[in-house]
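I'd like to ask some things about the structure below.
Entry: chain A
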Amino acid sequence: MADEQKKDEAQPQPPAAGEAPKPAVEEKKVAPPPKPAAPAKPSVGPEPLDNELVRRLRARFGTALGDATLDRKQAIVVVRERLLEVCEYLKTEEKFDFLADLTAVDWFDRQPRFDVILNLYSFPHNQRLRLKATVGDTCASVTGVWPAANWLERECYDMFGIRFEGHPNLKRILLPDEWKGYPLRKDYDILKQDTDWIRENIGIESGQ
Partner candidate 1 sequence: MFYLFNFYVLAALTVISAIFVITRRNPVHSVIFLIITLLSLALLYVQLQAEFLAAVQIILYIGGIMVLFLFVIMLVNLDVVARQAPFNRQWHIAGLAALVLLGELVAALYWGRGTPTLPLAPPTALQPNTELIGVTLFQNYLLPFEIASVLLLVAMVGAVLMAKRR
Partner candidate 2 sequence: MAANNSSQFGVETTVLGADEIILNMGPQHPSTHGVLRVKLKLDGEKVASSECIIGYLHRGVEKIGENRTYPQFAPYVDRTDYVAAVSNGLGYCEAVEKLLGAEAPPRARWVRTILTELQRIASHLLWLGTHALDIGAITPLFYTFREREEILKIFEKYCGARLTTHAFRIGGLQYETYGGFEDEVRVFCKDFDKRIDEYEELLTSNRIWVERTRDIGVITAEHAVAMGVTGPILRGSGVRWDIRKAMPYAAYDQFQFDIPIGQRGDTYDRYLVRLEEMRQSRRILLQAVESIPDGPILARVGKVIKPPPGEVYHSIEAPKGELGYYIVSDGTTQPYRLRIRPPSFINLQALDRMVQGHLVADVVAIIGTIDIVLGEVDR
């Protein structure tokens, strides 16, 4: 199990240099100080997080941020608004230069309904950070910050129906363009699939 919280062992090197030595085995044993006292047994379940990065973020964005938690030793920061600014800041100032993943979770009966999850990674700091943007069905697009978000946001739109404002080419990616419904929403189940589309385009009756 990798410890992914090594905030203070910053090795600011540009990734392009190709020489960035990665913290390997021995660094794993160094307990990162900003972490709240490590529990004796493996930490399971969220606990509040308060470290340098979170403090800096709070100082800058204040109430735009929600809770910061540490879940299974992984840092999570909730962003309520100003997602784009937070992202730009994280990329330029905090060197989270890599968007590993962007996805969403449907909380169905919550308002706002969706969490958009951004899994960030910083090559210089070898550190991950998870942003959770609570959104209704629209969200700011981060393609301008990390071009990698392009397809990921399209997939998110495809599966959850979250509109990413400012996306250059927001259309369905995995499902056919004319498909109705958003499959990964919790209120979509297999009986709700687009039987009309199947009948028209494939010429068979859906077996469901």
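Selection criteria: all candidates are chains of the complex that A comes from, given by their letters.
Note that a residue touches a chain if its C-beta (ideal position, glycine included) is under 8 Å from a C-beta of that chain, and two chains touch if they have at least 3 such contacts; residues count from 1.
This is a predicted model, so every value here is computed, not measured.
All of 1 or 2 sit in the same complex as chain A; which one actually touches it?
Every other option belongs but stays apart; chain A touches 2.
What residues of chain A sit close enough to touch candidate 2 in their complex?
Those in contact with candidate 2 are residues 1-4, 15-25, 28, 41-46, 71-72, 74, 76, 97-101, 103, 105-106, 117, 119, 123, 126, 128, 130, 146-148, 150-152, 155, 159, 172-176, 183-184.
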